[in-house]
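A quick write-up on the structure given underneath.
A single protein chain has been omitted from the complex, and every remaining protein chain is retained in its original position.
Chain IDs A and B follow the sequence of writing; residue 1 opens each chain.
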Amino acid sequence: MPRITDLSSFNEAREAGLAKLLPPTPRIAIGMGTCGTGNGAEAVLQSFSDAINQRGLSIALARTGCFGFCAAEPLVNVWLPGKPLVILQRVQPNDTAAILDDLTAGRIPAGLALCRIDEWDHITGHVKYGSGFPEIPLWNEIPFFKGQKKIVLRNCGLIDPTDIEEFLAVGGYQALYKALIDANPASIVESIKAAKLRGRGGAGFQTGSKWEFLSKAKADRKYLICNADEGDPGAYMNRNEIESDPHSLIEGMIIGGYVTGASHGIVYVRAEYPLAVHRLETAIHQAEEWGLLGDNILGRGFNFRLQLIEGAGAFVCGEETALIRSLEGKAGRPTPRPPYPADSGLFGQPTNINNVETWYNVAPIVVKGPAWFTETGSPKSPGTKVFSLVGKVVNTGLVEMPLGTPLKTFVYDVGGGTANDRAVKAVQTGGPSGGCIPQEMFDTPVDYETLAQLGSIMGSGGMVVMDEDNCMVDVARYFIEFTHSESCGKCIPCRVGLDKSLHYLNRITQGKGTEADLATLDELGRMIRDTSLCGLGQTAPNPVLTTMRHFRHEFEDHIRASRCRAGVCEDLALSPCENSCPLHMNIPRFLQLLKEDRLEDAFVSVVMDNPLPASTGRVCQHPCDDRCRRSGIDSAVNMREVHRHIADSIYPSPRFPDLVARLSALRKPSTGLRCAVVGAGPTGLACAFYLRMLGHDVMVYDSNPNAGGMLRYALPDYRLPKEVLDREVELIKLIGVDFTFNTRVPADISLNELDQRYNAVFLAIGTWKENWVYLPGTELTGVIPALPFLESVSKRETVPLGKRVIVIGGGNAAIDSARTALRLGSGVTILYRRERKDMPAIPEETEAAEAEGAKIAFLASPHRIVGSPDGRVTAIEAVKTRLGEYDSSGRRRPIPTDEIVRFNCDTVILAVGETVDIDFAKASGLKISDRGLIEVDRYSLETSRSKFYAGGDLITGASNVSGAMGLGKKAARNIDKRLTGLKRWRDLFPKFEYDQAAPAHPSDSRRHHVRELEAEDRARTFSEATVGLTSVEAMEESCRCLRCDVRTGDH
Amino acid sequence: MSKAKVATVWLDGCSGCHMSLLDIDELLIDVLRKADIVYGPLVDAQEFPDNVDVTLVEGAVSSQDDLRLVQKIRQRTKLLVSLGDCAVTSNVPSMRNPLQPKVLLQRAYVEGADVNHRPPTDGVPALLRHAVPVHEVVKVDLHVPGCPPKADAIAFVVTELLESRKPDLAGKVKFG
Partner (left out) sequence: MNNKISIRIDGELIPATPGASLLETALAHGKFIPSLCHMKGLSSVGACRLCLVEVAGVNRLLPACTTPVQDGMSVTTQSDKLRRYRKITLELLFAERNHVCAVCVSNSHCDLQSLAQRLGVTSVRYPYTFPKVPVDLTHKKFALDQNRCILCTRCVRVCAEVEGAHVWAVSSRGVGSRLVCELNRAWADSRY
C-alpha cells in the first residue's frame, strides 16, 4: 500500500483514482446508501454483476453513495467514455439486461434517464465526463436539483465511498496537503472565521471562534469531536454524508486537529447507522494506511488519531455536554456551562465539538478561500445547508441549498408541491424542537436569524412539509411526546414541565381541553424555554408555542367545537368521511343499515343528518371521497350516490307518507317559540328543518315564488331535476315548516319587524350578485353574467344566446353555464386563466362538459371584448398566461405573456365568482367583516345583533351546497341552545342498533359509478344527465365500506 | 342590609377543617350576625340552595357524588373557597391514588375484612379514579391551605370576605 509522503506519490494515487472514475470501458455505479439499499439497490448490483460476468462484458461496476434524490431510488450512474455521466432512476433488477444491451451498443437507456452530468465541480477537484445526449436534461435543469448548490454533498453519489483513490482523484486530501505544506495554522483559523462558517448542528455558533478558543487553550491533550448523533425523526443528512463521502469528514477533522493543536479526534455516531459506521471505519483504516492519518501525516510530522464511538441512541446526547459525559462513560446528561468544553471538556481536557456537516465545509474553505465561500448564502449565514425534505411533497430527499433561500422554493420548486392537490399548510423546520411556519410565511428566507424570529430553529436541517391532512395540535403533541420521552430528567422545567405540557395537549386532542389550558400551555412553554438547563429543554416548547401562535384556530376548534378538521385526532371524529362532511352525516351508519337491508331506517338516518339528501346526492362536492380509507385499497366508496339512492328509493315511493309520520314522531313537543329564517336556499331549509324538529314554530321568507334557492334557480335541470327538489321541500313542509314567498327582506319586511315578531332570526341569503370583471367591452350587448343566465333558463324564460358562446371562469357556475348553453344549441368555449388542476369546479362536471362538446382554453386570461359598430359582441381577446410564482393559495400565479389569442363569438358569459348583496345589512346593526360579509362568531354563528344568526354564503362568500347546509344545521343547534338554555341537540337524533364490527372481508367489488347518458344524447336535453345506482349496486357499495367508525378495545 | 348566604361543605376529608372553623369561637357570633349558614354539616338543609355568596369546601373530590355536588355548588355560588389541604392538594385522600380503586377496595373490604368479604355497592357512590383537589374539577376563587388551616386564618378569611375584600393570605397560611 503506497504511503503518500510527497507530491509525486500524491499525484500517482490521484491518477489511479481518476482511471477508476473514467475508465476506458463503460462504467456503472450503483447508489448504495441506506436509501438506495432500502429500495433494492443490493439486488440491482447483484443483477448487474451476474450479467456482466455471464456475458463477459468489459464494463466497470462500482458502488457509490447517494445523490440525494431519495424519491427516485435506486439511482444508477452510467457512463460511456467521452460521454456525460447519466443518472438513471428507479432502476429495478429486471432493467439491468436492457441497460447492459444499451451500454454495449453505445446507447443510454432513455426511458430511465433522470439527468446527465457533463462535468462536475468537486470544489477541491473537477471531473469532465464528456458531452452528448442533449435530449437528457442536465442535472440542475431537473426541478429537484435546480437551485441546489452542492458544497457539502460535493462528492456524494459520484465516487465510491470505500475507495480512497477515487476520493483522491476528485481532490480529496488536497486541503490537508495544502494546510500541512503551508504550515500556518493561524491563517486557517482566520479563513474559517472570515468565511463566517456557522455550526451546522443548529445553534449556528461561529466555527472559527470555537477553533480559536481551542487553539489558545493550553493542555497536554486536546480533543476534537464530531457530533454524528443525528437523532431528529425524519432527518438523515449526516447519515448520508458519512455513507457517501466518509473521507471528507476525516479530512476536515485532521485539518481541525492540525490548526487547533488537538491530537485526538472522536466521531460520536449513532449506533443505528450501521452502514455509516462501517464505511467510516473502512475510511479511517484506509487513511491510516495511506499515511493521511495517524503518526507523521504526509511526512510533515503531525500526529492525529481518529476514533469512532457509537452512541447508544439518546436524543439528548446531541447536546455537547451530554455527549461528552456519554463519551466519558457516564449517563448522557448535560452539565451547565461554564465550564465550556474549550476549557474543560472530555476528561477535563480542552475539547471542541462540531457537527458532521460543519466538518464537510472545512476542506472547500481551505482550498477556495473564505471569499469564495461567502459568495453563497446570506451575509450573516454564508454557505449552504443540507436539508432533508420530507413530508407531503412529491420530491423528497436531501437537498443542499444556499442559506437564505425562501421556504417556498423548498416546498414548491424543489419539493414539487403536494402530490394529491391538498393545500400545503406549514413547514416544520429544525426537527422535534423546531417550530411550524405557516404557508402565509413561505417567503421567509431559511437562515438562522429569521427562523429564530419566527419561533423556530434551523436545527440540523429537518424540513417536514405538512398539508391540510396534518392536525397542528397533533403535530405539537407528537413532538412534545418525543422530547418528553427524550428529556434526560435532570432539570425540573424540562422533566416535569414537558410532562404536564403533554398532559394538556393530550387532553386537547381528546376534545377535553379548555381555553384556560391554552394560557397554561403558553405560560409553561415560555417557562420551559427560558429556564431549562440545556438546548433540549430550551427548544422543546417551540412546536407548541409556534403552532399556538400560527394555528390558534385549530386549537380552538378542538376545544370549542370538538373538531379536528384534519381528521387526525381519532377521539373527535367518528370516521374520516363523517369528519370531512360539512353536515357530519353518519355515513358508515347509513351504509350499514342499507347493508342490513333496512332501507327505511337508512332513510331516517340520512334525512335526520341531512334534510336534502336527494339534492346533495346529486350535486355535493363529496369531500368524503377524498378521505375514504377504501381508496388505499382501490377507490373510495361512492357515498354520495348511495345516499342519493336511499333518498330516491323513498321519496317517490308509497312508503313516503309512513316515513313522514315516523319523522314527525321524532319531533320534539312544541316550545311555542318562534323562529324566522330568511332565505329558502339549502342553508335556510336545513336550519328550518332542525328548528322545527326541535319543536319551534318556523317561518321561512324568500323573495322567490318557490323554495330551494340556488338549488332551484342556479342549478340546471340536467343536474338536479325540479321534481326531485320539490319532493324534498314537500317533506320539510310536511314536518311543519311554514313559508312566505315573494317577500323580500328588508324591502317587504324589515329586520326590526322580524326582531319584534320572532324569538330568533336566521339569515341565509345566497350569493346572487355576480362579480363583474372590468374588461373593455363588458357593456356590449351579448355579455351576460352567469347566475342570471342560469336563473332565466331555469325559470323557462327565453334567453337570447348566440351560436358561439364564450364562458369565462373555472368554477361550477362556469361549467353549469357552458353545459346549459350547449343544451340551448350553442357552441361553447371556456376560458380559464390557470391550469386544469386549479379549477374549483367538480372534476366530473368538467369532464362531462368536455364530453358534451365544450372546449376549454387554459392559461387564457380575457383581455378585451370586441364589439361591432352596433354594440354587439363579435369576439373576445385573451392574453395567454404562463405560470409564475406560487401565491398564497398554493397555486401558481398566472403571468400574462405577449401572446394574444382571439375567439370569435356572439355571447360572453361571465362566471368569475359571486358575492352576497350585503347592502341590506349595513343599516341594520349587523357588523360587516373585512371581506364584505356578515361577521359572526365562528362557533355559535351569532351576529353582532342579539337574536340574529347568519349562515351560508352570507358569512363565507360563495361556497357549496353541503358546506352551506352544514352552517344551517349548526345555527339551528346554537339557536335552540340559546332559546331553551338546554343541550337538547343530541337527544333529537334517533338511536339505531346495527352491527358494530368491521367486515372481515369487505367486498372486492370495484367502485360503482353513476351511469351517464351518451354525451350526444344528453347534450340536447335538460333531462337528468346521470342515472343513479341500482339497488344491487348501492348494496355493493355499502359492502365496500371498511367501517372505520367501529371502535375496538379501549375506545 | 340583607345577610350574606354562606355554605360549607364536607367532601373527602376528616372534618378537621370544620372543627377549625368552629374554633374561631366567639367570632362565630359576629359572623352569624352578618351571614346565614344555608348549607353544610353545621345546619340541616338537604338541598344546596341557589345564590350562595360564599361556600367553604373542605375535602378532596373523591367520588361521583363529590363531583356532582361540587359542580352544582360552583353553579350556585359566587365565591368558592378551597378550605384546607384536602381541598387544596387532595392531601391524605390522594394517598390511594397510585392504586386502582378496584385494588383498593379489594384490599380494604376483602383481604382486610373478617366478615362480608365484598366491597359495598348499595348506597355508596362510586370512587373516581383519583381523589383530586377541588380546582382540578371546578374553578376555585381562593385557596386556604393548612391541615387544618388555623382558626385565626379562617376567621380572617371569613371576616374579609364578609367585608367584600379579597383576603391577602401571605404569612397567614402554610402550604403543604
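Miscellaneous remarks
Everything below uses one rule, namely that a contact is a pair of C-beta atoms (placed from the backbone, for glycine too) under 8 Å apart; a residue touches a chain by one contact, two chains touch by 3 or more.
Keep in mind that what you see is a predicted model, and the values were worked out from it rather than measured.
Residue in contact with the omitted chain (choice from B:Ala7, B:Leu67, B:Leu127 or B:Val140): B:Val140. One of A:Gly489, A:Pro652, A:Pro776 or A:Pro843 touches the chain omitted from the figure, and that residue is A:Gly489. Along chain B, the points of touch with the absent chain fall at residues 82, 85, 88-92, 94-95, 97-99, 130, 132-133, 135-136, 140, 143-145, 147, 169-170, 173-176.
Remark: the residues of chain A touching the chain excluded from display are 314, 316, 331, 335-336, 338, 484-493, 495-500, 503, 520, 523-524, 527, 530-533.
Please note the rule applied: only the chains that are shown with their structure count from here on.
Chain A and chain B, compared by their mean Cα positions, are separated by 52 Å.
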